[in-house]
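A single protein chain has been removed from this complex, and every other one stays in its place.
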């Protein structure tokens, strides 16, 4: 009776079965997407180290996941449920090479294998005692987890484009916001809202310039290029182009959940904001933002100004995204009416739906865009 | 691509569709009713004016509604959801003649037509950008909204019977209570509970007078007439009939949600309480109460006494109504056993159900009552 099961039939401990019962799919129409065959940031390495012997509890697409770093420095990510009596493993503690549950002391390695069942005379290992494990990577000071358990990843985590370039200064911050990955990404890449929601901080309303926008979509990404855009008002604009002028501006979405906003003036001035979005649940998103810049000003002057402005803008976005989720929940689903100004939102949704169905390739799509259109925007 | 929609199918932005998803119909047996072809008080004009540029957020039958007054003094009531990205319009602000969303700055007139889409080069108006609007009236210092959107009302709002009569002094107060319109109306018109719930404030228990009650129901209203009722104890009774005596007492319910309680002694003494009930949700009701009186005493003596007593009585009613809702929710539905003492409750439910099915006429029913019965009550 080594691997005894309870007389009652018990659900298979598969993540799929577990997820079926989780509140992932809001009723009604929703832009929430479940792209499972890709990597997401779960925490910074520093957050994990600060916890010491305690593991970190998080979620991916609503699935509870425990992340821990053992004494050998290996990082593991397991389903956050002890297979014995189902208490969260994140309530336990790291013990040498193992993560030990706090209830009966069962202990697991980074592969999810059960290595100790205290008081048991037989062997500890057993199929029913194994916890699902998720592939893990440390990269750029972040812990990335692959959203499908028990498989070898088919791709590598996203590399932050300007962060590794020594010509740039980079700073990183993390937040949690209410909102689907789609809503948060669309917000991060949207131009028109900046004149209203961020009045005074960023653009201003009623600008009279008519500029051209080119929208392109590949199998793995989409971008909007703004042609003839005058320098944005506000401090960031003044840092970028102290003498004014027309800037180069690209907004990009990269599957599964990366946003890139790139402003450029000539060869020497560039401010780029990249965010990696993590779908904690269908409507709660972790946002890991990296601002990278190279400017003809010392970074000691730029950073103390750029940080607070970015945080103020972010706070306003987080508030409106929260209200959007609440309103959609009250109405039981989304009912969005888009215009051409919503340059990337509909493209992002198309990419997410394709990726959910497994219809994108594995590497970067280097071919011609599958879609391209142009329109005019008053700015 | 002017009126572009997202690739995902989107629900029609009809109130009907929206309401399907709202938690309106508690499971199990319920007296909650959805009479949609009539007017309800949403706020006082004063409440609206006090908000300045901010609009007012409310609900009718669970449908979120934004009410605003533009600079021209016109009042509008719209579905509280921007058709663009679904944030509440009540988070926006009044801008001249328009209500402007705080996210991307879309702006709507009192008819719900979209008049401005900032940054857009084409025209702002468009079918998919129109918000549902509800007919609005200012009357007696109150804003009334018709519960069906996009239609011309088939009737006028209720006129408070004694409020416009200069022989009466009137005071108005508003509250929100837990409870269906049925439960709140039945409570407002019920006699037997006053001796228990309001012990000491109103009637007292164990009265020995046997009086006759006549119950009548028309297509649009029901009433209970109390014949031979002695002056009620308590201050209100003493104001009404300082020398005692037999009073005239009528309790009335008028569709869709009006209660009238009328006490009279001779030609000069009369105290009347009228409440207009607003179904915010199936089980949350706004109560707008007007107490009107004419008495052989100066109103400066009567008002300071009548107000606190009324508020104390109301507080006890609100508490028991809340407990009633909680208990019904715990049991998953209502299971009421009525006696003949429940003179008006069953009549109110019948009227509400008929009105829900559209089986009442439009004007006041001046014919013979469709139903009449009598019974004795010990008081």
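Note that the chains take the letters A and B in the order they are written out, and that residue 1 is the start of every chain.
We take it that a residue touches a chain if its C-beta (ideal position, glycine included) is under 8 Å from a C-beta of that chain, and two chains touch if they have at least 3 such contacts.
Note that this is a predicted model, so its numbers are computed, not measured.
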Selected from B:97, B:124 or B:195 as touching the chain missing from the view
B:195
The listed residue (A:33, A:56, A:78 or A:117) that touches the chain absent from the view is A:117
For subunit B, enumerate the residues touching the unshown chain of the complex.
27-29, 31, 183, 190-193, 195-197, 205-206, 210, 320, 323-324, 326-328, 330-342, 345-346, 349-350, 353, 373, 375-379
Over the whole complex, note the residues of subunit A touching the chain we left out.
1-13, 18, 20-22, 64, 80-81, 83-88, 91, 100-105, 117-122, 126, 128-129
